[in-house]
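Next up is a structure, given as structure tokens.
Removed: one protein chain of the complex. Kept in place: all other protein chains.
The letters A and B name the chains in turn, as written, and every chain counts its residues from 1.
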Amino acid sequence: MTWAALGAGRRGTFLYGLVAKAVPNERRQDPTRQARAEVEIVLGQRKLLQRLVPGLMHAFIFWGFIVLLPTILMAMVAAVDGEAELPWLGRQEWFGWLADIFCVLVLVGVATAVVIRKIVRPERFRGSHLGEADFILFMIAGVVTTLLFWHASAYAVGLYPAAGPLSRAMSHAFSPDTNADRFFLWAHLVFVFTFLWYIPRSKHLHIASAAVNVWLARTRSRGRLEPLRFDLPDDELRFGVATIADLTRKEVVDAFSCTECGRCQDACPAYATGKILSPKLVIMGVRDQLFAESDEPIVGNGVPEEMIWDCVTCGACVEACPVSIEHIDHIVDLRRSRVMVDAQFPGEAEPMLRDVERAGNPWGKPQSERAAWAAELGVRILEPGDPAPDYLYWVGCAASFDERARASAEATARLLQKAGVDFAILGPREACTGDPARRMGNEYVFQAYAEQNVATLNDQGVTKIVASCPHCFNTLANEYTDFGGAYEVVHHSELLARLVQDGRLTPNTGTKPITYHDSCYLARHNDVQMEPRELVAAVGRPVEMERSGKQTFCCGAGGAHMWMEERGTPINAERVREATETGAETLAVACPFCTVMLDDGVREAGAPLRVADVSTLLAESLDA
Amino acid sequence: MNVVCFVEPGDDLSAQAVGFARSLGPVQAIGFEGAYQPAAWARSLAAREADAIVAAGSERGNEVLAHVGAILDRPVAANVTAVDGDVVTRQRWGGSLLEQARLHGSPQLLTVAPHTRPAAEIGDVETLTAEDDGSPKVLERVEESSTGVSLREAKVVIGGGRGVGSVEGFAIIEELAGLLGGAVGCSRVVTSAGWRPHTDQVGQTGTKISADLYVACGISGATQHVAGAKGAKRILAINNDPEAPILAVADYAVIGDLHEVVPAISAELRKARA
Partner (left out) sequence: MVLTEDSRALETKHLGFTISPHEECAVEEAVRIVEASGGEVVVLTLGPAEAEEQLRDCMAIGADRGILLETQGEEWDAQATAAAIVDAIRGEDEPFDLLLFGNESADAAGYQVGIRVAHALGIPVVTGLKKIEFGEGRARCERDVGGARDVYEAPLPALLTVLEGLNLPRYPSVPGRLRAKQKPLALTAVTPPAPQLEMLRLVVPEGQGKEAEVLGEGPAAAPRVVEVLQELGVA
């Protein structure tokens, strides 16, 4: 017992040390939301229950452990003095009942787990250490079974009068002068303390770290990546994560908390379309390097290089994770080191990075042509010194330069004019927000643009921004605050929905079936789901895909993948297939990347779908 | 004005340059024998008394004339389309812009923008042997091992996309490529379908081409494909969808079924050459 406690203590110190040595995070947190997350996610097992059967399986075991915690104290007390009992609780019959019920529930959970792992064998466990899980299940079963038997035999010898009904029923197996109670008590304690020693050395560590990890997870500005600082002395500079020495504290606790459940792997669109990226394996790779205290680079040793480039930063993994691991931070941090220090990254992204840096936009087109789309629409272009408009319409590079994305900007401008909104655009002074560079890992180029754009916006006195592109929207709203830019930012679907609601725009209702594809950067990273749907409902008959809202399936453009070609089945083809199956005629989107990717997908598949932005659909319905 | 024109025998652009030079005055065409040695050849040209020294706006023409300009310390107007006294009009940025400039001093050193004048009869060529001044000259010409034209280096690329329809469908693409001495390219859909190898793929993970002309047949113009093709100086799209995205980046278009259009072009080429 002592030995187990010391072993756990030493390991605990080691683990604590890993966290303390790591780089501190810089997040804006909301303690109320953090507390709510603890209640919902930890106590309420909300994320786990996204899948009902495995969720209940775990919930039973988890709640069982909480309820049964006092029984460990009881056991330790009884070990010291067989006659003694835990004050007050030891005599409560309702506790005896509760203990019995939860013992049964835990065993039901274990049995379910065994069935899932041995008979169902879901794909998400590919790559996980199943042997370790089996041992843990065995230990859980052992703890609980020995507990039951101890209660039963203790009741039989009259030492535990408050035992529950199952214990009492089982007690008939024992004679009143048996020593079985001592045997089962010690067996129970052996199981408990062996488990205690084992926990911090296995993935079961999550039972200690998960609650901490949930507390540390983002509650505000979920789409915001933590910035790096380049104005530090040489030895303090950090360029993302090359080795474990560069990990942040949250990344370390992430690594502690991974249970290898594979829900992230199941949710990942790259994995689903034949790429090798598994968010689970990324975290496991980081964890293995961390525990081995290796000073080798993580990429190429714990985590294969190809994996970090497959990621589209959609966040499905983060949404799915029951212990609030934030995989995107790991992947982007690993990218940062490869891009900024080693200058090693997929060649096809190099032109994009150079274009962003040299031309000011990832299309490499002249900035002077940025407002070409607005020329005939009479849209006000701000000059330095002009009074600030009510709303600054941030058009974004895609809508400025891509002929398919442009339609949405034209529609939005016309709608805003019709509704009498006072807005203007920056035109050639609007440079790329830097999102593709940042997601690619080039934080340096991103910051150069962030600073430039913030200066332009602040000099112009801008306070409110409406953005068409969810990536621009995310960066302006959540990330530019780190560079002195604090603005009230709305997505164009939000503003348009409000205008419709206020009666300033009156669309004609239609009956055509329209299915709406949620952008990752709107729905998952920023909780914007209802407003685009309001617009769709106002102009047609909405039909939902199965993977919608926060469960949306990426179009494949994120993480700078707009500029990279894919191996395997393209992600956009998969999404187009799903859209076609709804039977809708129109695939509504709210993002220029989604527009282009899904339109490409529709053309390649020859699907009978029309891809259109919600602004275009709204504008058409007004004209109709 | 008496004009000296540097020509390379058999070179179409030289013939065009002679035609242009004649509009300035009587022309003495001068050629050289022996290995190409631009500095030495330029010295010979510079030694002639002339009001204007003209050459084709070819790589060698521009180079030799640049040497003449350096030797005489006079300006050179390259890729000229017109001359009016001392005002020249010349191409900039590959022809998308024209500049009018005053060319000071004498002699006027000009190279003629390619394909802006018809070829003329060159007539008598005074062939000189330039005195070797020790400057770099061509020592040998190494032929490239030709297993076909490489996609990256090809001056003409004919690309086929989903519209081609099958492996067999590429026969007409290959035919046209062969006639133009070009390479065959394709889009990612085609390589995924296994109709062409990945080495033929034009696009971001495939090859980025820098051809003078890219003919995109039955290619809708997915963003990543276009990124690989935009290095081409000119793009001709053959597609039966007038709304295909590729049309927004193409310089020329033919709307129609490529299975009819492409063979028709090949036939027309053969007719023109006969």
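Note that in this section a residue touches a chain if its C-beta (ideal position, glycine included) is under 8 Å from a C-beta of that chain, and two chains touch if they have at least 3 such contacts.
In this text the structure is predicted, and so the values were computed from the model without any measurement.
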| item | value |
| --- | --- |
| Among B:Asp51, B:Glu131 or B:Glu268, the residue in touch with the chain that has been omitted | B:Glu268 |
| Residue numbers in subunit B that touch the chain omitted from display | 36, 39, 57, 59, 62-63, 66-67, 69-71, 73-79, 87, 89-105, 111, 114-115, 134-144, 146, 149, 153, 155-156, 180, 182, 212-213, 234, 236-237, 247-248, 250-257, 260-261, 263-265, 267-269, 272 |
| Subunit A residues touching the omitted chain (full complex) | 230, 237, 239, 339-343, 345, 350, 353, 358, 443-444 |
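Basically, only the chains that are shown with their structure count from here on.
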| item | value |
| --- | --- |
| Whole-Å gap between the CA centroids of subunit A and subunit B | 53 |
| Of all residues in subunit B, those that touch subunit A in their complex | 162, 188-189, 203-206, 220, 222-224, 227, 245, 248 |
| Of all residues in subunit A, those that touch subunit B in their complex | 348, 351, 402-404, 562-565, 596, 599-600, 603-604 |
